[in-house]
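For this view, one protein chain was removed and the others were kept in their places.
Showing subunit A:
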């Protein structure tokens, strides 16, 4: 290959490389190179900064060595409303607007519309909705979603998909899956910044394995740089959940990153990494922090509870986050009516998620992932382990019983 072509190839806005594979399960460690931002190591958890900020946290706090957050998520629906595309355009995109020079991912806005707005209606053209401010009718088409995401300027952007509740059955599920495939083509066509923003298509198909397979296969034919698995984590049984995840990773190409949308409980992260997922996002760690809940490997602590009034240990004595370095559980308990509580626990919870992913990556690199998984679940469930976790891990040759 001559030098010029090689340089051009390197200029792809997203290149993904698997660095290590677990010798038993489908877990893999990899690295995503994104244009003009630092590399993102996978498996990765992406904290959610819905409106262009993580609640009560400075971007500099996310960049300190012990935290080292490499990618964050923003919500297109919220950002499109406020500050709106006009201001984001003037600011030169969300990176500039919020002062974040690392990677960003935005969703399509469709999911929020369907879940937040009662009157949203999905047609072939797009998602029809009433403005929450003035009640006027508008339409979010696949093209419009990509337009907005082009203005926001995240490194990874998501296709508009037709989301149905996971518990939906019947022809609606198939309709949504087929429409999602039709919409990815419209999204790819509409992308004006294909050379610096990568669209991920989304595998849909509810809990029906056949539909999921069909969707994954169809999406694989498109020229894209990564894939997402959507429509899960919405109240379906865990037994159905893991099977669909596993089936989807089987069908998706091994040389591209796979993103499982909306999943972020520690146990789910560990299981789904074993099933071959590389990227996750979830509001849970940051949302629960606002209610005084801190995450630890054995579950979570509600620091507002009286039991912590005189507990002079840090949230987790092994944790390296700035909260655990400086403050005790008793202190956080004592300030649970003050603004600082949210900031302190958010920092810890995000750090908890990122540290878990770091430990996972390290275990995969040393090919000790199955042992890691066993220890992790022994700590989390010292007595009986949930059946679905045992089954899911058994399916990828990891025994934890």
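The working rule: contacts are C-beta pairs under 8 Å (C-beta built on N, C-alpha and C of every residue); 3 or more make two chains touch, one makes a residue touch a chain; residues count from 1.
In this section, contacts and distances are computed from a predicted model.
Among the names given as "propionyl-CoA carboxylase", "Queuine tRNA-ribosyltransferase accessory subunit 2", "Replication factor C subunit 1" or "Exosome complex component", UniProt records the absent chain under the name "Queuine tRNA-ribosyltransferase accessory subunit 2". Only one of A:331, A:352 or A:372 touches the absent chain when the whole complex is considered: A:331.
Touching the missing chain, out of A:164, A:347, A:360 or A:389, is residue A:347. Interface note: of A:15, A:151, A:323 or A:353, the residue touching the hidden chain in the full complex is A:323. The chain not shown here is touched by just one of A:43, A:56, A:231 or A:292, and that residue is A:56. Residues of subunit A that touch the chain left out of the display are 51-61, 64, 78, 82-83, 86-87, 90-91, 97-99, 309-310, 312, 322-323, 326-328, 330-331, 333-334, 337-340, 342-344, 347.
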